[in-house]
Structures are given as structure tokens and as C-alpha cells.
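Can you read through this structure? Questions will come right after.
Apart from one protein chain that is not included, each protein chain of the complex appears where it belongs.
Chain lettering (A, B and C) follows the sequence in which the chains are written, and residue indices restart at 1 in each chain.
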Amino acid sequence: MKIPPKMKAAVLMAPNLLEINEVDTPLPGPADVLIRVEACAVCSSDLSLIAKPWVGQPPYGSFIPGHEYSGTVVALGETVDEFKVGDRVAVEAHLGCMRCRNCRLGYYTACLNYGKKGHRANGFTTDGGFAQYVVNHVNTVYPIPDAVDFDEASLITNLGCVLYGFETTGGYVVGDYVVVIGPGPLGLIAVEVAKALCAKRAVLVGTRASRLEVGKDLGADRIIDIHQEDPLRVVLEETRGMGADLVIESSGGVESPQMAIAMAKRMGKILLLGFPEEPVSADFSILGKNNKFIYTVRGEGWANCGRAVSLLASGKVNLRRLITHSFPLEQISEGFETFKGRIGGAIKVVVHPHGG
Amino acid sequence: MKIPPKMKAAVLMAPNLLEINEVDTPLPGPADVLIRVEACAVCSSDLSLIAKPWVGQPPYGSFIPGHEYSGTVVALGETVDEFKVGDRVAVEAHLGCMRCRNCRLGYYTACLNYGKKGHRANGFTTDGGFAQYVVNHVNTVYPIPDAVDFDEASLITNLGCVLYGFETTGGYVVGDYVVVIGPGPLGLIAVEVAKALCAKRAVLVGTRASRLEVGKDLGADRIIDIHQEDPLRVVLEETRGMGADLVIESSGGVESPQMAIAMAKRMGKILLLGFPEEPVSADFSILGKNNKFIYTVRGEGWANCGRAVSLLASGKVNLRRLITHSFPLEQISEGFETFKGRIGGAIKVVVHPHGG
Amino acid sequence: MKIPPKMKAAVLMAPNLLEINEVDTPLPGPADVLIRVEACAVCSSDLSLIAKPWVGQPPYGSFIPGHEYSGTVVALGETVDEFKVGDRVAVEAHLGCMRCRNCRLGYYTACLNYGKKGHRANGFTTDGGFAQYVVNHVNTVYPIPDAVDFDEASLITNLGCVLYGFETTGGYVVGDYVVVIGPGPLGLIAVEVAKALCAKRAVLVGTRASRLEVGKDLGADRIIDIHQEDPLRVVLEETRGMGADLVIESSGGVESPQMAIAMAKRMGKILLLGFPEEPVSADFSILGKNNKFIYTVRGEGWANCGRAVSLLASGKVNLRRLITHSFPLEQISEGFETFKGRIGGAIKVVVHPHGG
Partner (left out) sequence: MKIPPKMKAAVLMAPNLLEINEVDTPLPGPADVLIRVEACAVCSSDLSLIAKPWVGQPPYGSFIPGHEYSGTVVALGETVDEFKVGDRVAVEAHLGCMRCRNCRLGYYTACLNYGKKGHRANGFTTDGGFAQYVVNHVNTVYPIPDAVDFDEASLITNLGCVLYGFETTGGYVVGDYVVVIGPGPLGLIAVEVAKALCAKRAVLVGTRASRLEVGKDLGADRIIDIHQEDPLRVVLEETRGMGADLVIESSGGVESPQMAIAMAKRMGKILLLGFPEEPVSADFSILGKNNKFIYTVRGEGWANCGRAVSLLASGKVNLRRLITHSFPLEQISEGFETFKGRIGGAIKVVVHPHGG
């Protein structure tokens, strides 16, 4: 496959300034593949890091964001036999250093050498997918079947992150009562995963009626609009006062952790997918005295992106419904605005570096 | 609801001699319910224990077998508020003593006081469901929704046992490669559960083409007839030589454990659902050196029958397909013969104590 | 053994009013034993419940508190063969209903039928050990060897609770860096357990120099007086900036959870043994983004009191050092005052119902 020496990419030049520049097409290292990017989705962390650089982020003028992408393998590093040119692939963001204690034990998304010693987080500490080509280490690449299109595949990290969350809490929810707080992309996917894994009931709590309706379309057995109903009362009623087996907090709201703690049953589990910027006030007495547990996830760990591809291909979860808008690379800023302002009911916005 | 003082029941009078007698309708104890039995399925352990008594089995003339049944609650013990008269219910066989070390830790199907100190196994050590009425402790009763009929519900222990097996091995198989050896009832259900829990591929291995076809109908992605193909070769080919993530051995064949050990990947898991009567010869060197693990289940533990009801009600597994024959109580011996001889392609045979 | 029909007991007559009355000696039920109480320790929950009744507590005039006790079996219920008269025993407080979902799965300290359907918590919902005799269900009784004296044995629930906490977090800390916040009885025992289980380093954080010194005597590798040093800085220095593998919060202080969250390493664990009465303010962003987990314990679950007896008998933990004072039953109020006011450096205070 012919690879041009130059490519178009969205380079972060200054706070909130993404410029479409022509830059050198990158070259894969020995254990890397070069991917022709077909779709790269906008994530809320993208909004944050273009506004104010994150730890380990390269300087203005030399950094291409974007960590949720998919594409086609076009070149292989010299040691790579896991892939071949032409493979359609999805990716994950985190490559651990593979030498710190966490990486050695399998927790590579929680690498203790963030940004150092071989660690890479494409779109965070190394160049990402808002470009026509990108380099990925083989550890971060997953083949996708023909039935999965590139737009959907660009959301694999979202699905992988939610699956990692479920695995972290035990991964077995057959017949369980699950509550999801916050109908953002991760919350909506969490509803889908809960049902795919055979939860008895997935209840979605939120404040926006339109998003809650999307949740219903995606399989929520019950939606609760906080403006209309008291979620805690509903959950206790539906569970004979026992509470939920698993509460997934994905809103990032400062009052949501307390709601999650209150809703979980004695010996129940709370999974945090959203992270409030402000300090949280919570009743640790009911948490402790009732033997409830708080789990968290960092990224799409334990190779769950591979599981995510399989789940997506099975048709049991629907990521396409979340993709409301797409833009060519040249209009990336409009894409960011659409996502940020939820213009036209935007949920996920995808950028196409090669047009279309 | 009017409960007659006498009822019809299949009493084991001598080896392989079930007689339909009129006996006293039993009375529920303080924490029991009385169930009007609508359906009771024949299990291979029934064949075994009517031929030769199991440990703890009551003497001939005073024992009603049958442990896979469903029905309607018709009377409540004095402390029971978990159920009400008229509830449609499924059951599980094991009530632990709830005072041995295993019961206290939640492993009540592995009770150390089998047949003693309050332990009951209906259809094994206490009267079972081949009768018009039966007494169950509340711990062993699960409500079923209207959408689940009694015949299907009588197979809940089978589904609960398979789910317990999955939970025991981790319970999280999204994207995994699962092999099931043996297309008996448990094996067929294991294929269904693997797919319901989002395994990437469920491969069914067996010797009988007709049963393998049933497995295909129920969701097996691939069937392997041992007479036609080498299962190990197929599995290694399909997994690039790695082997299966999980191998479930449910055939009880004496050569099957070795096949399971060989098929599991390095760090893979083997789950035993079938138990060969003869000593097994196996290569423990490849088991050990490749860090493979062997898991087992005893009954339908950890309250998985409750999960099973939810899964069945969701429509994601199909137990009805397994029920090939039904008989009124008077023809129970014909039912046993049909099941034993697989007459007419029999898979599961259900007995109806009230006719129908 | 001759059992008198009447006994002396400390009956709660009104808020903070314990009266030594002569009452009927209780009779064991079918699965109970009658214990002659030799020692009963004062716990901070005793202070709380005599001041203001807890949920499920019997009315004034009919309730004997005390849940940390030991003694000798003097009579057996009709089904009991687990013990014999003359056995020296320790106890745990919680008897689950053994029929709710939590009890069935082994989480009997988190019983969903607290105070109902057979659930008992001696000293909380049923009579306890500040009396000459007490009745215990066999599930809550553990034999102690001769080498363990009754005073030490009365603290078994404390050790069982700490062990349950360790087991809940994984139970395997060989070579780990463990921090304990709060040098109360549970915190001091946590230091001992951490070392007994081969933690590399057990660091004790507190505000009172005298208690920290006790911690040092009991095996703490490092003590940190918050008035003198910044605990977070010390922990990061000692761990090359990584943080602790496990942080145990047992102070109940409102600022301690945040300290625990900050101290835990990425992928580290936080165990809550103390429960602040006031709402806690904490940074859930660093909790979540760093994949830290919060575990809790309710009581001395999973039969850990049995493990505790073994550990105590091995001599690897020292509970005697915590027992600073003892009083005969008649002076129980002085005992409570001594414990509450930490008079004379009191850590644990033990009451002897038969004098001595």
C-alpha cells in the first residue's frame, strides 16, 4: 500500500486552537503498526486537554490529539506478525511501560511510569488519531470483523472501559439489579452492557429527558428523571427496600457518589466511571457499616478492548446509535463545538481524516 | 386454597420399582412452604438412585424421588413472608444445614452435614417432587414470572447448576473461546449460557449427530463430531494454536478430562460438570506446567437458581427445546424408560403429577 | 455442671444506667449452648448503645448488653454435638437469619433481616455477655485452647473483624507496604495482623504519642505522629512516590478517608474499619482516576473468629497488651467510665461476671 510521506493532521497550536497542518507521516517502530485512520471520535477528555494541557502532554505545535479511532493497517514494524497490511483495526489508548509493578501484574492502564520508559498514551502523551495516519504498538491494536464499520469501531475504548468496569466489580451480573447514574456515552453503554450480560434490570437515572429516552431505546428497563422522581425511593421500592446489587456512577456530578452509596444494597457494589472535579461530600458511615464497596476504573484495562470488539460484532450492543454527527478533518473545530454544546442532540461526534 | 389430606405420589418401593401410592399430604414447617407440584423432570441421578440407593436416602417404601420441579405455593409456614399463597415457583434441591463451616461461608450445596442437622436435599434425602405436593424450605424456592411455564421452570436446577459453574470459574467470558464437551442437557445449556454471557465462540463436541444438531439450534457456533473430526486439532486451528479460554466437560466420559486439559490454553480453565465413574487417566504434567486450572461444581450453588429464573425469563436461553416428552404421574415408569433409552430422541422428560 | 436458676446481670434500665440485677438464667434452644461468661470486654459501640438505643435493641429493663466475651460451655441444646460441656470458648456477635440472600451467600454479618427471622446479635438485639450466663447459637461459638486465657479470648471479635477486613481486601500482603490510620484497639490489631501476615512494613499514623508507642511495641515498623510529621509525605518518601499498597482507616476521623485515599498507590486499596459520624469530604477524582478501591467490613464475617482463635493461639498476635483494666461485674459502670475516659491509659477494659 502506498503511504504518502506527508499527511494532514490536527495539531494543537495553542489553547483551544487545532490547526490542520501538513506534517510528516510517522514511521512504525519494531513492535508497531502504522494505521490509516478512518474515524476518530471526540471525547470529553479531548475538550479538557485542548483547553489546558494534561500532565505529559507534548508542547503546542507538536501534538496531535485523538485517542478513540479506527482504521486500516498499512505498514508493520519488523517484529510484527500479529497483523498484516490491510487489517481493519480498532485501538486502545494505553500502552504501559511494561516494566513497573502495575504493568507487570497486568494493570497497564495504571502504569506507574506515565509518559516515561516506553509508556505511551496516544492522543495524550504521544500523537493520536486526528490525523490521516498514526502509529500504534501492537499491544494497543485489535482486529475488527467486516461487519463492524469504522465509525462504530472508533468507540471501542468507550466500550472497553465500561467492560473493564464490569470485570473489576466481578463481571457476573446475571439476574442482578443494576442502576446507572448519568446518561452520557459511558452511562448509556453501561446500560447496554448490563443488559448484554443478563442483568435482570438496568435502571438509568439522569436529568435530561432526551438522553434518558436514548437509554430506553438502548435497553434500559426503567428511566428515572431526577426532576420528576426520587431515584432512591424508586430503587428501594423496586427492590423491596434492599437496594441495588450494582450502582454505576458515570455522571461525574458532585452529588452522585452519595446517591450511589445510598442506593447500593448491603454488601452491594459501586462503580465509579465519572470523576467529579470538586470534592465530594459523602456518608462513609452508611458505606462502611453496610459493607458496601467502591470500585473504579482507569481506562480500558485488562485487554477489554478485545472483548469489546467481540461484543460489538455480536450485535448485542449498539454503538452506532451514539454517533450523532460526523465531520471531515478540516471541520474538526466544528465537531468539537457540536460535541461540547450538544448541538443537535449530539452524543458522540466522529471525525473522518480522509473525508467522507 | 383447599389442600386434600391425601395425595398421589411415586414411592420407591424396591430397586427400580416406583409405585403410585396414596400418601399423606405433607405439612410445611415454620420456614417452609407447601407446593402443589405442576411439573417434575427426570434427571440421570434419578435413574441412578432408584437403581441403587444413594447415601442418606430414606428406605424403600418411604421415599418419593424427584428434585427438578415447579409448582404453586399453596400453604405457608408460620414465619414465611417471603412468599404468598398462589405464587408460581421453581425450586432447588439443596438446603444446607446452615451451621457447618461450608454453609456458613455460602457453600450450602457442599454442606458438610449431608442428611443431618437440618440439611435436606429434596428427592435425595427427603421427599421430592414426583408427587402432587411437596414441602420446601424458603431458601430453596424462587418465584417465577407468568411468562415462564411450569415445564421450563422444572429445569431451573439444571440452568442454576451451569450458571454456578460459570460463576465458579469467574463468570466473565465476554469475547472468550469456550468449548463444551458432551451434548447432554447440561452441555446443551452450557452452550446457551456461554452465548448468553457473550462468549465469542461456543464450540460443542460430541458423538451423536442429532444431539449436536440440537446444540447448533441452541446457538453453538461450531459443532464437532468426534467420529468425523479431531476436536483438539479444530480448537488449536481456530485459536491460532493457543487453545480455549474455558473448556466445560459435561460428558462424564473417562477420556474427556484429558481432552479438556489438552484443549485449554496456557492459563486456561477447565470446568467439570460430568463425573466419570471410572478412574481417569490424565496428563498432569501439561496441566501443571501450563498453569491450567480445574474447577468443579456441586449442585446449583450460590443462589444461582434465582439468577437462572431471571435468565430464563429474559428469553436469552431456551429450556423448552430440551423438553421432548411429558407423562402423567401414573406413567412415570414409562417416562423413566423414555429418558433412559433416549426413546424418540428424548432429551428431558417431564412428569405432571396432576395430569396434563 | 450445676447451673443456678438465677444469675447476676447488668441490665440497661435507662439511658446510661446499667443496673446489676438478679434475673433468670437463660435456657439454650435446640442449636444453642449455654455459656458461663468469664470475661466480657467493653467496646465503643457499648458506650453508644447504652447512651441511645440502636435499631432492634430491646427496651429498657429487659436488655443485657455486651458482645465481646468468652467463657465455658455449661449446657447444650438438643441438636448440639459440635461442643461438649466444659469446652472453653470465644464467641462472635452475629448470627445471621441464614435465609436472606446475604446469609445464603455467606455474608451473615450483613444479614438483611437484622433483628428478625432468627437473626441475633448478642449484646445488640438479644442478651449479651455482661451477665454470668449467656446463650449462643453454635454458629457463633469457637473453641479456644488452654493456652489462651479468657481475657484475651474476649477480644476475639476484634481480631476476627480485622482479619475479615484483610480477607475482604484479598488477604495476601506478603511484602506489601501497609499504613494504619488510628491507634485504637482495631488499628493496633491491624498493625499486628499486617505483620503476622508478612507485610514488609506496617506504618501507624495517629495523634497520641502514648498510643503510637503501644503500636511500636506491637510491631509497627514506623509510627507517625500527625502533630509532628506529614504522614502523606513520609509514605511517599518511603515508597519512592508510589504510595501504600493498603491503607487501613480505623480512626473514624472525618478527615481520615481523604488521607487514606491520598496515601494509597495507583491500584491501591483502602479498607475502612472506622466510620465517621459526620459527612466526609473526599477527592473522588484522584480515587477514580488512579484506580483505587474502597473496601469495608461489617463485623467479624466469614467465620474469621475461628481463624482469629488460631492466630491468637500461635502467639503471633498479642491481645493481652491491649487489656489495661479489669473490673468485677458490680463495678461495670466504673469500667465503662475508665474505657470512655481512657483513664489510666485505658485501651480495652474487661468485666468479670464471676468476680476476679
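In this section, contacts are C-beta pairs under 8 Å (C-beta built on N, C-alpha and C of every residue); 3 or more make two chains touch, one makes a residue touch a chain.
Please read all numbers here as calculations on a predicted model, not as lab measurements.
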Option touching the unshown chain, where C:16, C:228 or C:314 are the choices
C:314
Contact with the hidden chain, among B:86, B:288 or B:341, goes to B:288
Residue of C:9, C:131 or C:197 in touch with the missing chain, whole complex considered
C:197
To test your reading of the contact rule: which positions on subunit B touch the chain that is missing from view?
101-102, 107, 109-110, 112, 242, 257, 265-267, 272-277, 279-285, 287-298, 301
Which residues does subunit A use to touch the chain missing from this display?
31, 79, 82, 98-99, 101, 103-108, 117-118, 137-139, 302-303, 306
Identify the residues of subunit C touching the omitted chain, counting contacts across the whole complex.
163, 166-167, 170-172, 174-176, 196-198, 200, 304, 306-311, 314, 316
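As a working rule, only the chains that are shown with their structure count from here on.
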Per the centroid of Cα atoms for each chain, what is the distance between subunit A and subunit B, given in Å?
39
Touching two or more other chains, which residues of subunit C qualify?
101, 107
